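Only a single protein chain was left out; the remaining protein chains are all shown in position.
As written, the chains take the letters A, B and C, and residue 1 is the first residue of each chain.
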Amino acid sequence: MKKLINKPEDVVRESLEGLQAAHADIIKVHFEPHYVVRADAPVLGKVGVVSGGGSGHEPMHGGFVGKGMLDAACPGDIFTSPTPDQMEAATKAVNGGKGVLHLVKNYTGDVMNFEMAAELCQAEGIDVQAVVIEDDVAVKDSLHTTGRRGVGLTVLTEKIIGAAAERGDNLQEVANIGRACQANGRSMGTALTSCTVPSAGKPTFELGPNEIEVGIGIHGEPGRERMKMKSAAEIVSSMSDAILSDLPFKSGDETIVMINGMGGTPLIELYLLYNEFVKVAQGKGIKIARRLVGNYITSLEMQGFSITLLRADPNMLKLWDAPVHTAGLRWGI
Amino acid sequence: MKKLINKPEDVVRESLEGLQAAHADIIKVHFEPHYVVRADAPVLGKVGVVSGGGSGHEPMHGGFVGKGMLDAACPGDIFTSPTPDQMEAATKAVNGGKGVLHLVKNYTGDVMNFEMAAELCQAEGIDVQAVVIEDDVAVKDSLHTTGRRGVGLTVLTEKIIGAAAERGDNLQEVANIGRACQANGRSMGTALTSCTVPSAGKPTFELGPNEIEVGIGIHGEPGRERMKMKSAAEIVSSMSDAILSDLPFKSGDETIVMINGMGGTPLIELYLLYNEFVKVAQGKGIKIARRLVGNYITSLEMQGFSITLLRADPNMLKLWDAPVHTAGLRWGI
Amino acid sequence: MVTTDSVVAWLHKLDDIYTENKSYLTELDSAIGDADHGINMARGFSKVTEALEQQPPKDIGAACKTVSMTLIKTVGGASGPLYGTFFLKGSMQTVGKTELDAPGLLELFAAGVDGVVARGKAVLEDKTMVDAWLPAIEAMRAAVDKGITPMLAAGVEAAEQGMKATVALVARKGRASYLGERSKDHQDPGATSTYLMLKAASETLAR
Partner (left out) sequence: MVTTDSVVAWLHKLDDIYTENKSYLTELDSAIGDADHGINMARGFSKVTEALEQQPPKDIGAACKTVSMTLIKTVGGASGPLYGTFFLKGSMQTVGKTELDAPGLLELFAAGVDGVVARGKAVLEDKTMVDAWLPAIEAMRAAVDKGITPMLAAGVEAAEQGMKATVALVARKGRASYLGERSKDHQDPGATSTYLMLKAASETLAR
């Protein structure tokens, strides 16, 4: 394992120290318990938005803390849920008196830890609601199971509900918009290579020199199918089919799309993939109103990409366009 | 070779198509000859700034075209200089009557192709000057040779001279600021892995599982030394020594620093590296006035990073802070 | 009677047991999860040892509360909140108590397991730790009149059977559920750590 780190057990803390040093104008990092919080938190009279999850997906979530997006992020160990004490402390730090929304990706650990944190906060009189993101169409959904994994839609939702909170929406309204995002968004990813968790020291899985894993999870969880390498056009087309048919998206839908790199994929390929997606969308009459092309929710150095598609109503588009100032996403400010 | 592409010979064009589709609000892409140009070009009464070079370094340069930065970028084939017809067409497209500055990285091919383009443009009455960037301290400098390779300083210079042109500086003034950047900036890179040029189909070089190449060039050119993997702290410290002692930077200097990923390095590591650099800078009394941490000048999917340090006077800092709106760098707008 | 000291002995024993079984549990988790269950449990209970030494508990409720807070803060993942909740609910049954008879000990376990079910919303045959906990509680309830030692023995036996029965199941909760049918033919790591917890209890609390 070659990594630009010191000791595996110090990666998360030292990286957070770097984040803090680089972006002291927009964020503060609190250590033990670890959380990243807006420099001006708590913003009085504003709903607080807190997200969190395992580290290794940067810029998500710490890179999305700032005006117009998250009030705080709780980074766990690499690929490991943060703990309730982090979320509780972050929630208190951003509570501006209008309640706090927790944005949670649907992994058992994340869900339960956020639930415990919410109970602790509610016991202290803070109004807390949670929105759970589960958008990965690679996982079969059924009433009897845990549901789907939360992946790329988390990024789009963080932007949109962050803007809603900034606009002054109340907790119920912000939560409703978050749930509308969940109801209208779908994602899928494909990996060309595995990543290596620093403390594990070896790749999470092995892929042959001509193999890809279609439907990969953001922690390297197995996907739908392991198949032979295909062209960008073929890969995008089959992933798009899975996404479009799931919601389903329909001709005329206005959408926000994200072509997301897993961390080790060069930007020249991501734009090429976006070009392929544009062709698919045009063929099906799907309108691309907004888009993100880049590394937003990564899996360490994994090579691969994911597609996220959100059917966006005019309100969501307006919130999308609202100013945002974070380390990982910035416009209008 | 596993890459998210269709045919190797179509990568540059198809990626540019994606860039155009994604950022139609800020840029237009012209094909044959290929160049990326500001959507509102030519801006009358403003000096035009044109950069260019081989592709494979995205977001540089196409991702830096837009208000406050480049007026146009000429993308060559992957790791290959663009040709004078591209630069000539781009120069004409951005000529707003106040002359055009060419920003050139110091590679023989780039320099000569830009020179030919400049002659063609001058023959048609367009005032053209060139600024050549050669900042890579890994290459020994001497009066008798070609000089150094142009690397990370290119990004900082594009931002600063782009802002100077936007402010209304004349051609000579913009060129002078560009040359001041060159005089005050130094860089060095280290690779953990090679990249693979699509048309070559195999890695440019081989590194053992415990080896790194210190002083790597952005096309995978050999560096100063191949050595055993070290800790992030040790690597940053020795690269910083090489950079700081070269100019030399002195205690009290105000600087802009870039910790740049080569394309395959996760952001969590880049922030950790920035944290190490902050410690080095503090130890030497170097002030970090501004910083960039991320993937700005890449080498396809190479794992590794580079450090660029620019001693910045108040004018440069003011230009750095000026609004910029490009695909790869955006603030204030 | 179970005393505060014997509860503390049980908790120290858990530190040893999870350290010994760290790679075993992690291996089970690597087949159908994310290869960290043994690491999580070992980390959590070594911190429990530290916490108990730093602030020796004055009663059983306090001991359970310390365990709960420590696990919640240091384990993370799914098992952190689950075992954390187990000890939290257990502590609420034992506030101020320095001794427990068989029904009192059963209450601790039963309240804890209710907490686990409420937290994780798993039912029998979802292939989780609940498949070890629920049969164990049932067996202990049936044996409560026989006294602490036989009650715990019955619980351990039932937990072991429940744990082994998870092999044949398809996971419907937790990380393994994303694997669907492919989760079959593997023993659930959480059910295994639950069995080990009860086994340690019978070795330290029985008298």
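As a convention for this text, contacts are C-beta pairs under 8 Å (C-beta built on N, C-alpha and C of every residue); 3 or more make two chains touch, one makes a residue touch a chain.
What you are looking at is a predicted structure, and each value in this text was computed from that prediction instead of being measured.
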What shown chains does the left-out chain touch? B
Contact with the hidden chain, among B:116, B:229, B:247 or B:333, goes to B:116
Of B:135, B:158 or B:221, which residue touches the hidden chain? B:221
Of the residues B:79, B:277 or B:296, which one touches the chain left out of the display? B:79
So which bits of subunit B touch the chain we can't see? 33, 76-77, 79-85, 107-109, 112-113, 115-116, 139-140, 144-146, 149, 200, 217, 219, 221-222
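Here, only the chains that are shown with their structure count from here on.
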Between subunit C and subunit A, distance of the C-alpha-averaged centres to the nearest whole Å: 32
List, in ascending order, every residue of subunit B touching at least 2 other chains. none
Residue numbers in subunit C touching 2 or more other chains? none
